[in-house]
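Below is one structure; the comments refer to it alone.
Note that one protein chain is taken out, while the other chains of the complex remain in position.
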Amino acid sequence: MCLAIPARVTTIDEGHMATVDIMGVTRKVSLDLVPEAVIGDYVLVHAGFALQVIEEDVANETLQMLKEIPFFEEEAGLNVLEEA
Amino acid sequence: MDLTGFRDPEIARGLIDAIAATADRIGREVKIMEVCGTHTVAIAKNGLRAVMPENVTLLSGPGCPVCVTANEDIDIAIELARRDDTIVTTFGDMMKVPGSYSSLSREKADGRDVRIVYSPLDALALAEKEPDKQVVFVAVGFETTIPLIAATIHRAQEQGLTNFSVFSAHKTVPLALAALANDPEVQIHAFILPGHVSTIIGSEPYRFIAEEYHIPGVITGFEPVDVLQGIYMLLKQIDEGRAEIEIGYHRGVSATGNPTAWALVEKYFKPVDADWRGIGVIPGTGLGLRPEYDAYNAVVKLPVSPPPPKQIKGCQCGDVLRGVILPYECKLFAKGCTPEHPIGPCMVSSEGSCAAYYRFTDYGKA
Partner (left out) sequence: MYRPDFDDDALKRLDDAASLEFPAGRVAFSTDTYVVNPIFFPGGDIGRLAVCGTVNDVATSGATPLYLSVGFVLEEGFPIADLRRVLISMKDAAREAGVHIVTGDTKVVEKGHGDGIFINTAGIGSLPDGVDLSGSYCKPGDKVVLSGTLGDHGIAIISTREGLSFETTIETDAAPLNRLIANVLAAAPNTRCFRDPTRGGLASTLNEMATASAVNITVDETAVPVNPQVRGASEMLGYDVFQVANEGKMVAIVPAEQAEAALAAMKASPYGEQAAIIGNVEEGKGKVYVKTSFGATRVMDMLVGEQLPRIC
(Lines give C-alpha, C1' and ligand atoms only; values in the text may rest on other atoms or scores of the structure.)
Protein backbone atom coordinates (compact mmCIF):
# COMPACT_ATOMS: atom_id res chain seq x y z
CA MET A 1 0.00 0.00 0.00
CA CYS A 2 2.96 2.22 0.15
CA LEU A 3 5.89 2.54 -2.17
CA ALA A 4 9.13 2.97 -0.32
CA ILE A 5 12.51 2.54 -1.90
CA PRO A 6 16.05 2.28 -0.60
CA ALA A 7 18.20 5.38 -0.97
CA ARG A 8 21.70 6.21 0.23
CA VAL A 9 22.25 9.24 2.46
CA THR A 10 24.94 11.37 0.81
CA THR A 11 24.85 14.52 2.93
CA ILE A 12 23.08 15.60 6.07
CA ASP A 13 21.80 19.12 5.72
CA GLU A 14 20.27 21.71 7.99
CA GLY A 15 16.86 21.28 9.57
CA HIS A 16 16.78 17.47 9.79
CA MET A 17 17.04 17.19 6.03
CA ALA A 18 19.34 14.95 4.06
CA THR A 19 20.26 14.52 0.43
CA VAL A 20 19.81 10.96 -0.75
CA ASP A 21 20.84 9.13 -3.88
CA ILE A 22 18.53 6.73 -5.68
CA MET A 23 20.43 5.22 -8.61
CA GLY A 24 21.96 8.57 -9.44
CA VAL A 25 18.84 10.65 -8.78
CA THR A 26 19.19 12.97 -5.85
CA ARG A 27 16.47 14.41 -3.70
CA LYS A 28 16.12 16.09 -0.36
CA VAL A 29 14.34 13.97 2.22
CA SER A 30 13.40 14.62 5.80
CA LEU A 31 15.12 12.74 8.61
CA ASP A 32 12.39 13.68 11.11
CA LEU A 33 11.48 10.02 11.57
CA VAL A 34 15.04 8.62 11.60
CA PRO A 35 17.20 11.15 13.41
CA GLU A 36 19.82 8.45 13.90
CA ALA A 37 20.66 8.13 10.18
CA VAL A 38 24.23 8.97 9.20
CA ILE A 39 25.98 9.57 5.90
CA GLY A 40 26.37 6.32 3.98
CA ASP A 41 23.29 4.68 5.51
CA TYR A 42 20.63 3.24 3.31
CA VAL A 43 17.19 4.47 4.28
CA LEU A 44 13.72 3.49 3.07
CA VAL A 45 12.22 6.59 1.45
CA HIS A 46 8.46 7.17 1.23
CA ALA A 47 7.01 10.44 -0.10
CA GLY A 48 10.01 12.55 0.81
CA PHE A 49 10.68 11.07 4.25
CA ALA A 50 13.14 8.44 5.42
CA LEU A 51 11.14 5.78 7.32
CA GLN A 52 13.86 3.51 8.55
CA VAL A 53 17.54 2.69 8.22
CA ILE A 54 17.98 -0.57 6.35
CA GLU A 55 20.85 -2.92 6.89
CA GLU A 56 22.44 -4.43 3.84
CA ASP A 57 23.80 -7.32 5.93
CA VAL A 58 20.28 -8.27 6.97
CA ALA A 59 19.17 -8.36 3.32
CA ASN A 60 22.07 -10.65 2.48
CA GLU A 61 21.35 -12.94 5.43
CA THR A 62 17.74 -13.29 4.29
CA LEU A 63 18.86 -14.21 0.78
CA GLN A 64 21.30 -16.76 2.15
CA MET A 65 18.53 -18.34 4.20
CA LEU A 66 16.13 -18.39 1.26
CA LYS A 67 18.68 -20.20 -0.87
CA GLU A 68 18.70 -23.01 1.68
CA ILE A 69 14.94 -23.48 1.94
CA PRO A 70 14.60 -26.00 -0.91
CA PHE A 71 17.09 -28.31 0.84
CA PHE A 72 15.13 -28.19 4.09
CA GLU A 73 11.94 -28.87 2.19
CA GLU A 74 13.50 -31.85 0.50
CA GLU A 75 14.34 -33.27 3.91
CA ALA A 76 10.88 -32.48 5.25
CA GLY A 77 9.37 -34.20 2.21
CA LEU A 78 11.52 -37.28 2.84
CA ASN A 79 10.43 -37.31 6.47
CA VAL A 80 6.82 -37.31 5.43
CA LEU A 81 7.47 -40.19 3.06
CA GLU A 82 9.28 -42.12 5.75
CA GLU A 83 6.46 -41.62 8.22
CA ALA A 84 3.96 -42.76 5.64
CA MET B 1 21.53 -1.10 -2.35
CA ASP B 2 21.58 -4.18 -4.50
CA LEU B 3 18.23 -5.92 -4.34
CA THR B 4 18.66 -8.05 -7.46
CA GLY B 5 18.85 -11.15 -5.27
CA PHE B 6 15.21 -10.57 -4.39
CA ARG B 7 14.36 -10.83 -8.09
CA ASP B 8 16.53 -13.87 -8.71
CA PRO B 9 14.67 -16.52 -10.73
CA GLU B 10 16.83 -19.30 -9.20
CA ILE B 11 15.92 -18.41 -5.63
CA ALA B 12 12.32 -17.94 -6.72
CA ARG B 13 12.23 -21.40 -8.24
CA GLY B 14 13.50 -22.94 -5.02
CA LEU B 15 10.74 -21.17 -3.11
CA ILE B 16 8.05 -22.14 -5.62
CA ASP B 17 9.06 -25.79 -5.20
CA ALA B 18 9.03 -25.43 -1.43
CA ILE B 19 5.58 -23.81 -1.60
CA ALA B 20 4.31 -26.68 -3.76
CA ALA B 21 5.69 -29.32 -1.38
CA THR B 22 4.22 -27.61 1.68
CA ALA B 23 0.83 -27.03 0.06
CA ASP B 24 0.79 -30.68 -0.91
CA ARG B 25 1.37 -31.75 2.67
CA ILE B 26 -1.42 -29.44 3.84
CA GLY B 27 -3.74 -31.01 1.32
CA ARG B 28 -6.80 -28.80 1.91
CA GLU B 29 -7.66 -25.44 0.41
CA VAL B 30 -5.72 -22.42 1.73
CA LYS B 31 -6.92 -18.86 1.14
CA ILE B 32 -4.24 -16.24 1.69
CA MET B 33 -5.06 -12.55 1.66
CA GLU B 34 -2.46 -10.01 0.65
CA VAL B 35 -3.69 -7.06 2.66
CA CYS B 36 -1.56 -4.48 0.90
CA GLY B 37 -2.15 -3.07 -2.57
CA THR B 38 1.55 -2.92 -3.34
CA HIS B 39 1.61 -6.68 -2.79
CA THR B 40 -1.36 -7.04 -5.14
CA VAL B 41 0.62 -5.20 -7.79
CA ALA B 42 3.77 -7.26 -7.14
CA ILE B 43 1.76 -10.49 -7.45
CA ALA B 44 0.04 -9.42 -10.67
CA LYS B 45 3.16 -7.91 -12.22
CA ASN B 46 5.30 -10.95 -11.56
CA GLY B 47 2.69 -13.52 -12.50
CA LEU B 48 2.87 -15.15 -9.05
CA ARG B 49 -0.73 -16.33 -9.08
CA ALA B 50 0.13 -18.62 -11.97
CA VAL B 51 2.84 -20.42 -9.98
CA MET B 52 0.66 -21.12 -6.94
CA PRO B 53 -0.36 -24.74 -6.24
CA GLU B 54 -3.97 -25.59 -7.03
CA ASN B 55 -5.07 -25.52 -3.39
CA VAL B 56 -3.59 -22.07 -2.65
CA THR B 57 -5.67 -19.01 -3.54
CA LEU B 58 -4.36 -15.46 -3.22
CA LEU B 59 -7.04 -12.90 -2.37
CA SER B 60 -6.59 -9.15 -2.50
CA GLY B 61 -7.49 -7.12 0.55
CA PRO B 62 -8.39 -3.59 1.59
CA GLY B 63 -4.84 -2.22 1.52
CA CYS B 64 -5.19 0.43 -1.13
CA PRO B 65 -5.73 3.68 0.76
CA VAL B 66 -7.30 5.37 -2.21
CA CYS B 67 -9.71 2.48 -2.82
CA VAL B 68 -11.02 2.42 0.73
CA THR B 69 -11.49 6.19 0.95
CA ALA B 70 -15.20 6.79 1.34
CA ASN B 71 -17.14 8.80 -1.24
CA GLU B 72 -17.97 11.31 1.48
CA ASP B 73 -14.30 12.03 2.07
CA ILE B 74 -13.58 12.58 -1.61
CA ASP B 75 -16.61 14.85 -1.79
CA ILE B 76 -15.14 16.94 1.04
CA ALA B 77 -11.78 17.22 -0.75
CA ILE B 78 -13.64 18.38 -3.85
CA GLU B 79 -15.56 21.01 -1.92
CA LEU B 80 -12.28 22.25 -0.43
CA ALA B 81 -10.87 22.57 -3.95
CA ARG B 82 -13.90 24.64 -4.94
CA ARG B 83 -13.09 27.34 -2.40
CA ASP B 84 -11.56 30.36 -4.12
CA ASP B 85 -8.99 31.00 -1.43
CA THR B 86 -7.72 27.44 -1.33
CA ILE B 87 -5.08 25.36 -3.07
CA VAL B 88 -5.65 21.64 -2.62
CA THR B 89 -2.55 19.47 -2.71
CA THR B 90 -2.48 15.70 -2.71
CA PHE B 91 -0.64 12.62 -3.88
CA GLY B 92 -1.05 11.72 -7.57
CA ASP B 93 -2.93 8.59 -6.57
CA MET B 94 -5.95 10.59 -5.41
CA MET B 95 -6.50 12.67 -8.52
CA LYS B 96 -8.70 10.40 -10.60
CA VAL B 97 -10.68 8.77 -7.82
CA PRO B 98 -14.36 9.47 -8.32
CA GLY B 99 -16.39 10.87 -5.45
CA SER B 100 -20.17 11.04 -5.65
CA TYR B 101 -20.21 13.68 -8.36
CA SER B 102 -16.69 14.58 -9.47
CA SER B 103 -12.99 13.89 -8.98
CA LEU B 104 -10.07 16.15 -8.11
CA SER B 105 -8.70 15.79 -11.61
CA ARG B 106 -12.03 16.92 -13.07
CA GLU B 107 -12.04 19.89 -10.70
CA LYS B 108 -8.54 20.78 -11.83
CA ALA B 109 -9.66 20.65 -15.45
CA ASP B 110 -12.47 23.01 -14.49
CA GLY B 111 -9.91 25.51 -13.26
CA ARG B 112 -9.69 24.74 -9.54
CA ASP B 113 -6.25 24.95 -8.03
CA VAL B 114 -5.40 21.32 -7.35
CA ARG B 115 -1.75 20.33 -7.31
CA ILE B 116 0.01 17.00 -7.15
CA VAL B 117 2.91 16.73 -4.77
CA TYR B 118 5.37 13.94 -4.20
CA SER B 119 5.76 14.76 -0.52
CA PRO B 120 3.66 16.63 2.06
CA LEU B 121 6.77 18.79 2.55
CA ASP B 122 6.26 20.06 -1.00
CA ALA B 123 2.78 21.19 0.08
CA LEU B 124 4.33 22.97 3.04
CA ALA B 125 6.80 24.74 0.75
CA LEU B 126 3.87 25.84 -1.39
CA ALA B 127 2.12 27.31 1.65
CA GLU B 128 5.25 29.29 2.39
CA LYS B 129 5.34 30.57 -1.18
CA GLU B 130 1.63 31.46 -1.33
CA PRO B 131 0.93 33.28 1.94
CA ASP B 132 -2.37 34.68 0.65
CA LYS B 133 -3.81 31.25 -0.05
CA GLN B 134 -4.92 28.44 2.20
CA VAL B 135 -2.97 25.33 1.28
CA VAL B 136 -4.74 22.10 2.21
CA PHE B 137 -3.09 18.72 2.03
CA VAL B 138 -5.62 15.98 1.39
CA ALA B 139 -4.07 13.17 3.35
CA VAL B 140 -4.93 9.56 2.66
CA GLY B 141 -2.83 6.64 3.68
CA PHE B 142 -2.06 4.08 6.29
CA GLU B 143 0.51 3.92 9.08
CA THR B 144 3.37 4.30 6.58
CA THR B 145 2.20 7.74 5.51
CA ILE B 146 0.61 9.11 8.68
CA PRO B 147 3.91 9.92 10.48
CA LEU B 148 4.93 12.03 7.50
CA ILE B 149 1.81 14.10 7.89
CA ALA B 150 2.41 14.46 11.63
CA ALA B 151 5.99 15.56 10.97
CA THR B 152 4.79 18.05 8.37
CA ILE B 153 2.29 19.58 10.81
CA HIS B 154 5.10 19.76 13.36
CA ARG B 155 7.23 21.68 10.84
CA ALA B 156 4.33 24.00 10.00
CA GLN B 157 3.96 24.72 13.69
CA GLU B 158 7.68 25.40 14.10
CA GLN B 159 7.67 27.72 11.10
CA GLY B 160 4.57 29.50 12.38
CA LEU B 161 2.72 28.89 9.11
CA THR B 162 -0.95 29.71 9.49
CA ASN B 163 -2.12 28.92 5.96
CA PHE B 164 -1.35 25.19 5.96
CA SER B 165 -3.86 22.56 7.01
CA VAL B 166 -4.59 18.89 6.55
CA PHE B 167 -7.73 17.00 5.68
CA SER B 168 -7.15 13.67 7.35
CA ALA B 169 -8.79 10.62 5.76
CA HIS B 170 -6.19 8.29 7.25
CA LYS B 171 -6.83 4.71 8.18
CA THR B 172 -5.05 2.15 10.31
CA VAL B 173 -4.69 -1.50 9.42
CA PRO B 174 -4.72 -4.00 12.34
CA LEU B 175 -8.34 -3.52 13.48
CA ALA B 176 -9.54 -3.69 9.88
CA LEU B 177 -8.04 -7.17 9.70
CA ALA B 178 -10.11 -8.13 12.72
CA ALA B 179 -13.22 -6.85 10.92
CA LEU B 180 -12.36 -9.13 8.01
CA ALA B 181 -11.70 -12.06 10.31
CA ASN B 182 -15.14 -11.52 11.90
CA ASP B 183 -16.95 -11.22 8.57
CA PRO B 184 -18.86 -14.46 7.93
CA GLU B 185 -18.70 -13.90 4.15
CA VAL B 186 -14.94 -13.73 4.23
CA GLN B 187 -12.82 -16.85 4.53
CA ILE B 188 -9.16 -16.26 5.14
CA HIS B 189 -6.62 -18.74 6.43
CA ALA B 190 -3.57 -16.48 6.44
CA PHE B 191 -2.52 -12.86 5.98
CA ILE B 192 0.41 -11.54 3.97
CA LEU B 193 0.95 -8.47 6.15
CA PRO B 194 2.01 -5.10 4.73
CA GLY B 195 5.74 -4.39 4.73
CA HIS B 196 5.97 -0.65 5.02
CA VAL B 197 3.04 -0.19 7.42
CA SER B 198 4.95 -2.58 9.65
CA THR B 199 8.16 -0.59 9.20
CA ILE B 200 6.38 1.98 11.33
CA ILE B 201 4.25 -0.12 13.71
CA GLY B 202 6.34 -3.29 13.99
CA SER B 203 4.81 -6.73 14.47
CA GLU B 204 3.21 -6.37 17.89
CA PRO B 205 -0.09 -4.68 16.84
CA TYR B 206 -1.01 -7.77 14.79
CA ARG B 207 -0.38 -10.23 17.61
CA PHE B 208 -4.10 -10.49 18.52
CA ILE B 209 -4.95 -11.75 15.05
CA ALA B 210 -2.83 -14.82 15.61
CA GLU B 211 -3.85 -15.23 19.21
CA GLU B 212 -7.58 -14.48 19.08
CA TYR B 213 -8.43 -15.55 15.55
CA HIS B 214 -5.71 -18.19 15.05
CA ILE B 215 -4.84 -16.74 11.68
CA PRO B 216 -1.12 -16.70 10.88
CA GLY B 217 0.46 -13.58 9.43
CA VAL B 218 3.83 -12.85 7.85
CA ILE B 219 5.15 -9.31 7.33
CA THR B 220 6.39 -9.40 3.79
CA GLY B 221 8.51 -7.26 1.42
CA PHE B 222 7.66 -6.29 -2.12
CA GLU B 223 10.13 -7.94 -4.47
CA PRO B 224 8.91 -11.17 -6.05
CA VAL B 225 11.22 -13.31 -3.90
CA ASP B 226 9.97 -11.50 -0.79
CA VAL B 227 6.37 -12.34 -1.65
CA LEU B 228 7.17 -16.00 -2.31
CA GLN B 229 9.04 -16.12 0.98
CA GLY B 230 5.98 -14.72 2.79
CA ILE B 231 3.69 -17.30 1.21
CA TYR B 232 6.09 -20.09 2.06
CA MET B 233 6.35 -19.00 5.70
CA LEU B 234 2.54 -18.85 5.98
CA LEU B 235 2.08 -22.31 4.50
CA LYS B 236 4.73 -23.66 6.81
CA GLN B 237 2.84 -22.25 9.82
CA ILE B 238 -0.40 -23.84 8.62
CA ASP B 239 1.35 -27.13 7.95
CA GLU B 240 2.81 -27.14 11.43
CA GLY B 241 -0.47 -26.06 13.03
CA ARG B 242 0.96 -22.73 14.22
CA ALA B 243 -0.63 -19.28 14.09
CA GLU B 244 1.97 -16.60 14.73
CA ILE B 245 2.96 -13.19 13.46
CA GLU B 246 6.35 -13.53 11.79
CA ILE B 247 8.58 -11.11 9.95
CA GLY B 248 9.90 -12.13 6.55
CA TYR B 249 10.92 -8.62 5.53
CA HIS B 250 13.73 -8.26 8.05
CA ARG B 251 15.67 -5.68 6.09
CA GLY B 252 12.77 -3.21 6.35
CA VAL B 253 10.93 -4.12 9.56
CA SER B 254 11.88 -4.65 13.17
CA ALA B 255 9.55 -6.06 15.83
CA THR B 256 9.25 -2.67 17.49
CA GLY B 257 8.77 -0.63 14.30
CA ASN B 258 9.79 3.01 14.40
CA PRO B 259 8.82 4.41 17.82
CA THR B 260 10.02 7.93 16.94
CA ALA B 261 7.58 8.00 14.04
CA TRP B 262 4.66 6.61 16.01
CA ALA B 263 5.23 9.02 18.89
CA LEU B 264 4.80 11.90 16.44
CA VAL B 265 1.55 10.38 15.21
CA GLU B 266 0.22 10.06 18.74
CA LYS B 267 1.16 13.62 19.52
CA TYR B 268 -1.02 15.05 16.74
CA PHE B 269 -3.67 12.40 16.09
CA LYS B 270 -6.15 10.36 18.06
CA PRO B 271 -8.06 7.24 16.98
CA VAL B 272 -11.51 7.88 15.51
CA ASP B 273 -14.00 5.69 13.69
CA ALA B 274 -13.41 5.44 9.97
CA ASP B 275 -15.70 4.67 7.07
CA TRP B 276 -14.03 2.16 4.74
CA ARG B 277 -15.51 2.09 1.29
CA GLY B 278 -17.18 -1.24 0.73
CA ILE B 279 -16.66 -2.39 4.30
CA GLY B 280 -18.39 0.28 6.36
CA VAL B 281 -17.46 1.99 9.58
CA ILE B 282 -14.78 0.21 11.59
CA PRO B 283 -14.41 1.68 15.08
CA GLY B 284 -10.99 3.01 15.94
CA THR B 285 -9.44 2.64 12.48
CA GLY B 286 -9.23 6.31 11.60
CA LEU B 287 -6.95 9.03 12.87
CA GLY B 288 -8.30 12.52 13.46
CA LEU B 289 -6.30 15.56 14.48
CA ARG B 290 -6.47 16.26 18.21
CA PRO B 291 -8.64 19.31 19.00
CA GLU B 292 -5.63 21.31 20.21
CA TYR B 293 -4.41 21.30 16.60
CA ASP B 294 -7.64 22.61 15.08
CA ALA B 295 -5.59 25.34 13.41
CA TYR B 296 -4.18 22.62 11.14
CA ASN B 297 -7.44 20.80 10.62
CA ALA B 298 -8.85 21.76 7.22
CA VAL B 299 -12.43 20.70 7.94
CA VAL B 300 -12.53 22.79 11.11
CA LYS B 301 -10.74 25.78 9.65
CA LEU B 302 -12.35 25.81 6.20
CA PRO B 303 -15.80 24.36 6.72
CA VAL B 304 -17.46 22.93 3.64
CA SER B 305 -20.79 21.21 3.20
CA PRO B 306 -20.80 18.75 0.32
CA PRO B 307 -24.11 17.46 -1.06
CA PRO B 308 -25.27 14.09 0.30
CA PRO B 309 -23.08 11.28 -1.03
CA LYS B 310 -24.22 8.88 -3.70
CA GLN B 311 -23.06 5.27 -4.02
CA ILE B 312 -21.95 3.73 -7.29
CA LYS B 313 -24.44 1.27 -8.77
CA GLY B 314 -23.32 -2.21 -9.77
CA CYS B 315 -19.80 -1.72 -8.45
CA GLN B 316 -18.50 -4.66 -6.41
CA CYS B 317 -15.37 -2.96 -5.07
CA GLY B 318 -16.60 -3.70 -1.56
CA ASP B 319 -16.59 -7.44 -2.24
CA VAL B 320 -13.20 -7.19 -3.93
CA LEU B 321 -11.72 -5.24 -1.01
CA ARG B 322 -12.93 -7.88 1.46
CA GLY B 323 -11.60 -10.74 -0.62
CA VAL B 324 -15.10 -12.14 -1.16
CA ILE B 325 -14.57 -12.13 -4.91
CA LEU B 326 -11.52 -11.79 -7.12
CA PRO B 327 -11.42 -8.67 -9.31
CA TYR B 328 -12.22 -10.57 -12.50
CA GLU B 329 -15.25 -12.17 -10.85
CA CYS B 330 -16.98 -8.78 -10.75
CA LYS B 331 -19.63 -8.50 -13.46
CA LEU B 332 -18.29 -5.13 -14.58
CA PHE B 333 -14.60 -6.12 -14.76
CA ALA B 334 -13.17 -5.38 -18.22
CA LYS B 335 -16.70 -4.90 -19.47
CA GLY B 336 -18.25 -1.67 -18.19
CA CYS B 337 -15.26 -0.96 -15.98
CA THR B 338 -11.73 -0.42 -17.33
CA PRO B 339 -8.86 1.91 -16.32
CA GLU B 340 -9.96 4.16 -19.18
CA HIS B 341 -13.57 4.27 -17.96
CA PRO B 342 -13.40 3.21 -14.33
CA ILE B 343 -16.60 2.72 -12.40
CA GLY B 344 -15.16 1.91 -8.99
CA PRO B 345 -12.03 3.04 -7.16
CA CYS B 346 -10.38 -0.40 -7.36
CA MET B 347 -10.05 0.19 -11.10
CA VAL B 348 -8.82 3.78 -10.71
CA SER B 349 -5.98 3.54 -8.28
CA SER B 350 -2.80 2.14 -9.78
CA GLU B 351 -2.59 -0.27 -6.89
CA GLY B 352 -6.29 -1.03 -6.80
CA SER B 353 -6.68 -4.76 -7.21
CA CYS B 354 -8.94 -4.44 -10.26
CA ALA B 355 -6.48 -2.12 -12.00
CA ALA B 356 -3.56 -4.41 -11.15
CA TYR B 357 -5.36 -7.43 -12.61
CA TYR B 358 -6.51 -5.47 -15.65
CA ARG B 359 -3.13 -3.96 -16.36
CA PHE B 360 -0.82 -6.88 -15.85
CA THR B 361 -2.78 -10.06 -16.52
CA ASP B 362 -5.16 -11.64 -19.01
CA TYR B 363 -7.67 -12.79 -16.38
CA GLY B 364 -11.27 -11.96 -17.18
CA LYS B 365 -10.55 -10.57 -20.62
CA ALA B 366 -12.02 -12.01 -23.78
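Order of writing sets the chain letters: A and B. Residues in each chain are counted from 1.
Throughout what follows, contacts are C-beta pairs under 8 Å (C-beta built on N, C-alpha and C of every residue); 3 or more make two chains touch, one makes a residue touch a chain.
What you are looking at is a predicted structure, and each value in this text was computed from that prediction instead of being measured.
The chain we do not see here touches A, B in the full complex. Touch with the chain omitted from the figure is made, among B:Leu126, B:Ala261 or B:Ala274, by B:Leu126. Of the options A:Ala18, A:Ala47 or A:Leu66, the residue whose C-beta touches the omitted chain is A:Ala47. Looking at subunit A, the residues touching the absent chain are 1-3, 5, 22-28, 45-47. For subunit B, the residues in touch with the chain missing from this view are 7-9, 12, 37-38, 44-48, 50-51, 64-66, 89, 91-93, 95-96, 115-118, 122-123, 125-126, 141, 145, 224, 339-340, 349-351, 358-362.
The working rule: only the chains that are shown with their structure count from here on.
Interface of subunit B with subunit A (complex): residues 1, 3, 5-6, 8, 11, 14-15, 17-18, 21-22, 25, 35-38, 63-65, 91, 118-122, 141-142, 144-145, 147-148, 151, 154-155, 194, 196-197, 199-200, 225, 229, 232, 248, 250-254, 258, 260-261, 264, 351. The part of subunit A that touches subunit B in the complex is made up of residues 1-4, 6, 8, 29-30, 32-35, 42, 44, 46-49, 51-52, 54-56, 58-63, 66-67, 69-70, 72-73, 76-77, 80.
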